[in-house]
Structure formats: C-alpha cells, structure tokens
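I have a structure I would like to understand better, so I am pasting it below and will then ask my questions one at a time.
For this depiction, one protein chain was excluded, whereas all remaining protein chains were kept in their positions.
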Amino acid sequence: MNASWSRFNISAIVLGFAFLYLPIVLLVIFSFNESKLVTVWGGFSTKWYVSLFHNQGLMDAAWVTIRVGLISATLATVLGTLAALALTRYTRFRGRVLFSGMVFAPLVMPEVITGLSLLLLFVAVGLDRGFFTLTLAHVTFSMCFVAVVVQSRLVTFDRSLEEAAMDLGAPPVKTFFQITLPVILPAIISGWMLAFTLSIDDLVISSFASGPGATTLPMKIYSQVRLGVTPEINAACTILIGIVAVGVIAASLVNKRREVQRLRDEQAAQRG
Amino acid sequence: MKGLVAAVTNRLVILVPYVWLLVFFLVPFLIVFKISLSTTAIAMPPYTPVLTLQDGLSALWAQFGEFSFDNYLWLTEDPLYFNAYLSSVVIAGISTFLTLLVGYPIAYGMARAPATIRPTLLMLVILPFWTSFLIRVYAWIGILKPEGLLNQVLLATGIIDQPLVILNTHSAIFIGIVYSYLPFMILPLYSALEKMDFSLIEAAQDLGCTPVGAFWKVTFPLSLPGVIAGCLLVFIPAVGEFVIPDLLGGSQTLMIGKTLWNEFFANRDWPVSSAVAVILLLLLVVPIMFFQQAQARAQEEGR
Partner (left out) sequence: MKSLGNIRREFAPWNNPDAKPYIQFKNVTKQFGDFTAVNNLSLSIYEREFFALLGASGCGKSTLLRMLAGFEEPTSGQILLDGQDLRGIPPYRRPVNMMFQSYALFPHMTVEQNIAFGLKQDGMAKADIEKRVAEMLKLVKLSQFAKRKPHQLSGGQRQRVALARAVAKRPKVLLLDEPLGALDKKLREETQFELMDLQQTLGLTFVVVTHDQEEAMTMADRIAIIDKGEVMQVATPAEVYEAPGSRFVADFVGNINTFEGKVADRNGAGATISSADLLIRTSNAGEIPVGTEVAFAIRPEKIKVSSKRPETGDNVMEGEVYDIAYLGDMTIFHVKLGDGQVVKASSLNATRATDDPLSWDDKAWISFRQDAGVVLTR
C-alpha cells in the first residue's frame, strides 16, 4: 500500500489541504495586523482584539448565539434521536415515506426556502419573532442532521445486545436505557456537537426567523462585512476558529488515547 | 398494563418527531405555497388575502376566490427571474464539476494513504466544516480583492503587471463554492474509494490494462456512487446558495437565492418571494428525489 502512495497522491493531498487551510491561516495572521488595511501588513498588534471586547453589539450577539446553540442543539438531539429510532426500528407505519422524506429533505433544502417558510409560519400563527422563534427554527433544521448521524449508528447496532438484555429479564424500556442508549451515546454526542455547530454558524435561516433583539453573531458579522472588511471581524473570526480548533483537537486527543488504550488491551487479550 | 405503556412509548417515538416536522417543515411549505398565490399589500403581514376563520367558513371560501397566479405570471414576464434561475443552475453546475475535479484527486490520495494516517486526513477534511461557513467565505474577500493577497503575490512575482479582477465576478463564486463545498464532495468520494479493493486495479493491470485505462475502466465506475452522492450534495445547496454570491459575486450576479432574499428583505414583496421559492423548490425536486433514493439505497446496503 505504501509503495502505491505515489508522488501524485501526496501532491494532491498537500495541494488540497493547502487550498482548504490557507485562507483560514491568512485570516488569522491578519487579525494581528497593526494596519487598518486588512491586506497590508503593518506590524504585529492585538489592538483589534481589545476593541472587539469593547464592542457591546458583538458581545451581545455572541451571547445570543451561544444560548440559542445550547438550547436548540439539546432539543434537536432529543428529537433527532427519536426520529432516528423511528426510522430504524419501525419499518412499517403509516406515513413512513413522508416521514423519512421530511427527515432527509432539510439536509439538502436551500436555506433561503427553509428560512422563508418558517418565517411565514411564525407570521401566520402570530408568533413574535425573536429568541424563541430563532430557537424553534434551529431545532427544526439541525434535528435532521442529528437524526442522520444517530441513524447511521443504529443501522450497525447489534440487535442481539437488546435481545440478550431482554432474555436476561430486562423489559423493553429498561433495555433501552441500560443497553441501547449507552451504546449509541457517542453518536448522540457527535450529533449534539454537529447541531450546536450548525446553530452557531447559521446566517440565512436566522436572518429570516429572528426579530429585533435577537441578533446572532453570524448576522452581526454579515452586516459588518457588507460595510467593508475590518480587522475587528478578523479578530472575532480568529477567536471562533480558536475555540473550534481547541475543541476538536481535544476531542481527537481523547479519542486517540482511548484508541491506543484499546489496542493495548486487545494485544493483552491476545496474549491471554 | 405494561403492554399499554410499551405501546404508548412506541407511538411517542414516532409521533413526537413526526408532529414536529409536520408543523415546522411541511406546514410552512403549504403556507409558502398559499402566499405565493396572494397579492402584495401594504399592511402587516404584507399580503392579501390573509386566511382567517374569524368571519366564518363562507368568508373563508370567498377569500379563496382572491387567489391568483399573477405572481407566477409576473415571474415569467420579467426576464430577471428566468435569468436568475438559469444562471443559478449554470453556476451550480459548473461549480459542481470543478469541485469534482478538485476533490477527486484528494479523495483518491486519501484512500490510498497508509491506513495509519487516514483517520487524521479525514479529520483534516472535516475540520474546516466546523469553522463558520461565513468566516470561510469572508476570508476569500481578503484574498481575491483587487488589492488583495492573491494580486499582491502575483504582482510581486511578476506574473502579472495589472491586478486581476476576480472579486465580484463569476470566477469568485466558483472559487467560493468549490472551497466551501469541497468536504461534501471529498467525504462520499473517499468512502466509496476507501471501500474499494485495490487489488482490482492490480488485476486489471495484470490482465493488460494501462494504469490510466485501469482508472477509467475499474476505479472510476466503482466510485460512481460516491461521485453521484458528492455531486448532488454540492449541486443542490449550491443552486439556492445566498451567502457566496452575495459576498463574492457582487451586485451583478444573479442567483435565485439572492433574488429571493432581495425580494423579501429589500422589496418586502412576500408573495413574489414565495413564488420564487416554490419554483426553486420545483427545480430541485428531481435532484432531491435522487438524493433521497441514494440515501435509501445506502441505508438498505448498511443493513
């Protein structure tokens, strides 16, 4: 396999990853630029970070974003997990085709349509747009992503684990909470993380579903970007990237350690 | 009694997400459809008729009479909308093809990388997806601007003597879409290629195929499910894309997502933007059905 990993393959990967990461790296570098001109290097400075933290509007937006993210991700995880269970465990019920259609369609639905239709719903039922509607909208589109993640785990789930639990005397509900849930928990957690990321990242649906007083960070960044590129936005972006990078790296380190431990255990088991 | 509890929980597992999706996904579409048949009004909400049951059923029926297809006629009369649809599909199509061209070698390289570093490579592909989409698009503005980094580098190295105009052109949109949707292309391609038994290529070469021939006759056909899935995953959202044409394409670019947004936020013409949404949806029904079928098939295979 190593021999066939030719120069072509290596350069494809190197160039590909350069393309994926260079813009982000440049963005981070220029957030430390002294000059107001984003593209001309004027020396190292952290002044944009300082002014960022004095920008009350941005700070408020960040707080709204985080709260919506936490609440909507949690609700979406519950609903998405239920949807995944319904899809994998109940192969026959009335309206299953419609149901699976509604679970998969939002994954590819253009955001402008989802956003517009939700807004029109809120108007039609006379719901004031704001934090609440924003959260409802986020739950709706992110639960489908959770459903897909959890479903792909459930498909490979060994049903004999549940049968074994029932065989040993555990009724179905107990079996679910003692066996099924703990085993699929990693998928549920990554579903939650995906829902949270989608929520804090969303611009289009938020713009439709939100009202005065509930501006999210992407909405704020978008309105400032339209006015022109400023290093302050670079700084804000850098912080967001930093948070994500730290989170992802930490998660992967934990995973890696667990993996190493598992390999070591398996070798120990082989020896007897 | 226990059986009843079980039956109720079974129902709830289906019912709760089902009702949620009906209320927040399906019903809103029906409302969009309804409003697309209404007339613009200067009021809140800015359209008539507003269907209510307050005046009884007969009044409701009378309100139905006010529905018209005027908005759709309007869309056919104004070439702006037709052009927007057409250029959305063309731009999304070209971008999808470019994404495939860029993504395939990367996915191929990853699939043939030593098994030990594959998980790391995979994580590196997914990682940008966790950073904000908006931020990643924004980053390109700084690069593609006339006085941006790309032009600075090219001028400094003497490759060009005049700054290239990229920002606010279609090229910028292509770059933006390829960049933003690349992971969506790479992941299905990678999973198709990784599953493939590479001894098949050795067998093909053993039977007299050249390496290039083996690629086109063995590797590519076997990766076709991944190619189709990747293309759909890029094409469908790209058609309705708003942020990329708005930030990178400038005011000249016509794309349907942007048109809808402008009708809604700038012109406050809710019925027309609803009609635009309905047509966009119709435009995407075929690829979305394709996608659903592919999903269902993948699910069957997984079982």
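Letters are used for the chains, namely A and B, taken in the order the chains are written, and counting of residues starts over at 1 for each.
Going forward, contacts are C-beta pairs under 8 Å (C-beta built on N, C-alpha and C of every residue); 3 or more make two chains touch, one makes a residue touch a chain.
Remember, predicted model here, so these are calculated numbers, not experimental data.
*Asks:* With touch as defined up top, name the shown chains that contact the chain not shown.
*Replies:* Output: missing chain touches A.
*Asks:* One chain isn't shown here. Among A:169, A:212 or A:228, which residue touches it?
*Replies:* A:169
*Asks:* From the list A:18, A:97, A:161 or A:260, which touches the chain that is not on show?
*Replies:* Going through A:18, A:97, A:161 or A:260 one by one, A:161 is the residue touching the chain not shown.
*Asks:* For subunit A, which residues reach the chain that was dropped from this view?
*Replies:* Residues touching the hidden chain, for subunit A, are 158, 160-161, 163-171, 174, 179, 182-183, 262, 265-266, 268-270, 272.
The rule is simple: only the chains that are shown with their structure count from here on.
*Asks:* For subunit A and subunit B, what's the span in angstrom between their mean Cα positions?
*Replies:* Chain centres of subunit A and subunit B, defined by C-alpha means, are spaced 17 Å apart.
*Asks:* Quick check: in the complex, which residue numbers of subunit A touch subunit B?
*Replies:* Touching subunit B from subunit A are residues 1-2, 4-5, 8-10, 12-13, 16-17, 19-21, 23-24, 26-27, 30, 38-40, 79-80, 82-83, 85-86, 89-90, 93, 95, 98-106, 108-113, 116-118, 120-121, 123-124, 136-137, 139-140, 143, 147, 151-152, 155-156, 171-173, 197, 200-201, 203-204, 207-208, 218, 221-222, 225-226, 229, 233, 237, 240-241, 244-245, 247-248, 252.
*Asks:* Quick one: which bits of subunit B touch subunit A in the complex? Just the residue numbers, please.
*Replies:* Against subunit A, subunit B makes touches at 2, 5-6, 9-10, 12-14, 16-18, 20-29, 31-32, 35, 45, 102-103, 105-106, 108-110, 112-115, 121, 123-125, 127-128, 130-136, 138-143, 145, 147-149, 152, 179, 182-183, 186, 198, 232-233, 236-237, 239-243, 247, 257, 260-261, 264-265, 270, 273-274, 277, 280-281, 284, 287-288, 291-292, 295-296, 299, 302-303.
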